[in-house]
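Have a look at this one before I ask anything.
For this depiction, one protein chain was excluded, whereas all remaining protein chains were kept in their positions.
Read from first to last, the chains carry the letters A, B and C; within each, the first residue is number 1.
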Amino acid sequence: MKRAQVFRLSMAHPGDLSALEKLIVGGTVRASDVVAIIGKTEGNGGVNDFTRGYFTQTLMALLSVHLGKPASQLIKEIPCVLSGGTEGVMSPHYSVFCISDDPAATRQYPKALAIGTAFAPVAVENVGRRAHVESVATAVRQAIDNAGIEKLEDVHFVQVKCPCVTVARASAAIAAGKPPRTTDPNRSMAFARAAGAFGVALALDEIKPDRFNDDSLLADFTIQSPRASISSGVEVESNEVIVLGNSPAWGGDLRIAHASMSDALDIGGVFDVLADLGIKANPQVPVRDTERIACVLVKCEPDRRGNIRGHRHTMLDDTDINAQRHIRGAVAGLVAGVVGDGRIFVSGGAEHQGPDGGGLIAVIASQRGGH
Amino acid sequence: MKRAQVFRLSMAHPGDLSALEKLIVGGTVRASDVVAIIGKTEGNGGVNDFTRGYFTQTLMALLSVHLGKPASQLIKEIPCVLSGGTEGVMSPHYSVFCISDDPAATRQYPKALAIGTAFAPVAVENVGRRAHVESVATAVRQAIDNAGIEKLEDVHFVQVKCPCVTVARASAAIAAGKPPRTTDPNRSMAFARAAGAFGVALALDEIKPDRFNDDSLLADFTIQSPRASISSGVEVESNEVIVLGNSPAWGGDLRIAHASMSDALDIGGVFDVLADLGIKANPQVPVRDTERIACVLVKCEPDRRGNIRGHRHTMLDDTDINAQRHIRGAVAGLVAGVVGDGRIFVSGGAEHQGPDGGGLIAVIASQRGGH
Amino acid sequence: MKRAQVFRLSMAHPGDLSALEKLIVGGTVRASDVVAIIGKTEGNGGVNDFTRGYFTQTLMALLSVHLGKPASQLIKEIPCVLSGGTEGVMSPHYSVFCISDDPAATRQYPKALAIGTAFAPVAVENVGRRAHVESVATAVRQAIDNAGIEKLEDVHFVQVKCPCVTVARASAAIAAGKPPRTTDPNRSMAFARAAGAFGVALALDEIKPDRFNDDSLLADFTIQSPRASISSGVEVESNEVIVLGNSPAWGGDLRIAHASMSDALDIGGVFDVLADLGIKANPQVPVRDTERIACVLVKCEPDRRGNIRGHRHTMLDDTDINAQRHIRGAVAGLVAGVVGDGRIFVSGGAEHQGPDGGGLIAVIASQRGGH
Partner (left out) sequence: MKRAQVFRLSMAHPGDLSALEKLIVGGTVRASDVVAIIGKTEGNGGVNDFTRGYFTQTLMALLSVHLGKPASQLIKEIPCVLSGGTEGVMSPHYSVFCISDDPAATRQYPKALAIGTAFAPVAVENVGRRAHVESVATAVRQAIDNAGIEKLEDVHFVQVKCPCVTVARASAAIAAGKPPRTTDPNRSMAFARAAGAFGVALALDEIKPDRFNDDSLLADFTIQSPRASISSGVEVESNEVIVLGNSPAWGGDLRIAHASMSDALDIGGVFDVLADLGIKANPQVPVRDTERIACVLVKCEPDRRGNIRGHRHTMLDDTDINAQRHIRGAVAGLVAGVVGDGRIFVSGGAEHQGPDGGGLIAVIASQRGGH
């Protein structure tokens, strides 16, 4: 029986994988069990954020040593989804997702955390277009299969990391007669995230294939997936997919739940997802329950209409601080205050991921000691 | 009998006082009743934040028209305390504090909000030194008298805006043979805030005069005032003091309460101060109680030890975003999430103001409809 | 005979007009002679740069006192073109353009500086569209007439300040059923600058009316005006136009010249414009010639192809510092190094203004003492 484990580890800087190395060397983690990484590094989260590439290079070098495979191959097998930017109270950390196969294991809980992954390439000229959406959808379906999740309703969180267009890539594409959708790197990241969200929605049957075209991306915000979490970054050239859900076919004590956040002030959504896992915040999660929490995953977005509950915000008009850095810092302040821990994954750029102007939260917690 | 009122108003930009103008023209606010302003403008909160000066100039010009006094005189009579930086979900707004004297009024509640103000000049070379501390203490005592608050325990919030040193002022002072404590503008703002906090603590009998010397500022963090809120800015040359407390001698329906925040994740402090005012967040303040809240005032600080509850934060090591902008965004995200409103005053630079690495929160609410 | 004068004045902060006040009070400048201001304030130059509004409010209040006209009227008569952002070696300053009429004056030089101004409103929904281009062209023609410049070749510099779209204005326009060309404030500033440049080119007969349509803006960079300098900002709602040229009908000793800069490294363009005015940099302008220089006006642009002379630059991929702040700082470093003075007007956003990836430089100098 397969069993999923999640190790949430801290880093001293983006090239510091010593915590994972210690677990591998000490025998707690088997290098070959590592199937995915989701983490927050301390960059700016934008096009020129190289903390993600630095971390990934270091990770793959470490795994390469222990697995005896070249890093260049591992990078195509193990999704490493990093969101740059630990604004405010967030703490740089990474969650290592492992799958072990224990023939002797028996089921302890009705359902337990199940994990599946997949990769799909996308060309620069397709970024943010229908071809991109479809490549994501295919990869998500493949990851669901791979996880052995039978019901789509048991999927709670689909993380996709999409490539984006840099000035250099755009120039090359134009020279090759294949102009990208936009040459503005920050805009291309937004289109890539939109395509990822549409792809997840398509794979999860949340929208129909004829419901959208290229123009719907970043325009028709009624289209959304409340379970999609999309990042985009300069360091990847393929879509990387991680599906997280619950399944009766898996052992282990972890379970995942998710909730929508209707806007950036929706503390209720945070309480809801915790309640779903049997955790009562009062108003903060008590210490013994904090220890049950293995991973907190949040997507959020500065409301593009320029106000929140009728009051003007200034995130979109700020030339000094990128709007995504603003919203990550604010929502992380809220969520970390409820869970009492800064090691949370809060990622901006939630276009089409959850309600417009809001986002989503997923939490993985142990069922052991629950109540 | 005197009665305090607080009008919380939004602005479209730092030079937009149209909301106040409308209230004055419409007769809701009498210009001569305005005694103080506390607000958040959308600058960066640093030395080069001119949104505060812009707002102040516009405000004084408006009051000048209605009061028939020159703006240059009003600016020495009406404290206008602005904190720059509406990071994340914060909404630019200002609270207008008014005192009206109604001989026919009778007491409705055992105690009600009382307001006192005072001004005290400080020379550039004294900024962040004992002479600065003492000038603040004297002004605070004067403002308490002025408010008619008899017990020091009834003081809940003392706002002081202190001058700081700019590169230009520092050069002038050095040329005059009176070197300032530091020539680094950001550092001088920190020293000024420390002096302000020490001054409040001295005036409120929280510390004894022989307990500290110049070296204690920004060094001995066991010295703190849980009721001090200090700002510093390039646009003022005097300490400006606003004392807020409760008094049986005042009419009106407002009351103020305060609580400490032990660190940036202390959501409990937020719930406590609300509970003190009879407001139950569940987890968010219900809409009818949101309407009772007149003003939310928060001070916070990036933990200088570099971690929060054992987990590293990156605010102090960030060359791109000033640490105060980080912490304001995070704590505002938390507090706004609980009260359901982005119109909150969250100000960074809480050195010696509440617990080290934490800060304080004060809320003014109507007692009408309370439970 | 009309005579143009230019006073280049420093400011201690964006609300400091004391240098102009002193000149007016001392009789050097007659308030009624002031026809335009061009200056650099120390904001960020973006949508949330309020230093421009602050300066303008202070200027108009000052002139209002001396002219006995309301500021609200003056603001519609005197173009006040401010570019925010004094990156690097630039020094905050403003040039006051004055016209005096001296019946007794006689011509000293074949041609002398001539100034004309005009205003033209533009609706939010028209920003960055053909209607915007045409409103600019009409205003430029009117300003040329107003300056009495007969030959278009004698026009050397046309400054236009255009309104842009903020999140708030965009929402209002959408609500009114008149969607703006873009809701992204930074993008709208770019479209506004493009429209301004097209308008100048049209007025100066550099392009024909059928040569472009809405889609040409920010797309067809073969269309450009080597004499257009366009700014855009949140604080104006009309196009404000200042035409600077030379004319035999004007007295005084000032003359203007201009040159294109082919890219951000084109030091040759700087030497050329100086040579045109009889000033030889060797490699820096000698002190006695520095004193002849009355005003230096530069437009520049980060090369959108991502490289300069074959080497990659990083301005467009930087999430921390806006690309316009990057290029202003670099080009100002070059120009200030040649002229030996940081009081230069260097403004970013040179789309369609001079060669693609480059820009333009205009200098006004006294002909007295020339060689």
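Here is the rule we go by: a residue touches a chain if its C-beta (ideal position, glycine included) is under 8 Å from a C-beta of that chain, and two chains touch if they have at least 3 such contacts.
Just so you know, these numbers come straight off a predicted model, no measurement behind them.
Across B:10, B:186, B:262 or B:290, the residue that sits in touch with the chain not pictured is B:186. When you scan B:312, B:328 or B:343 for touch with the missing chain, the hit is B:312.
Of the listed residues B:49, B:87 or B:235, the one in contact with the hidden chain in the full complex is B:49.
The omitted chain makes contact with just one of the residues B:5, B:51, B:166 or B:366: B:166.
In the full complex, the hidden chain is touched by chain A at residues 12-15, 42-43, 48, 50-51, 53-54, 57-58, 61, 168, 234, 320. Listed here are the chain C residues that touch the chain not shown: 10, 12, 42, 44, 86-93, 264-268, 270-271, 281, 283-284, 307-309, 311-315, 317-318, 320-321, 325-327, 329-334, 336-338, 340-343. Where chain B meets the missing chain, the touching residues are 44-49, 166-168, 170-171, 183-186, 304-306, 312, 314, 316-320, 322, 325.
Everything that follows uses one rule, which is that only the chains that are shown with their structure count from here on.
For chain C, the chain with the farthest CA centroid is A. Chain A and chain C touch with mostly matching residues; of the residue numbers seen at this interface, over half occur in both copies.
In this view the innermost chain, defined by its CA centroid being closest to the centroid of all protein CA atoms, is B. Here the CA centre of chain A is 39 Å from the CA centre of chain B.
Multi-chain contact residues of chain A (touching two or more other chains): 44, 312, 314, 317-318, 320, 325.
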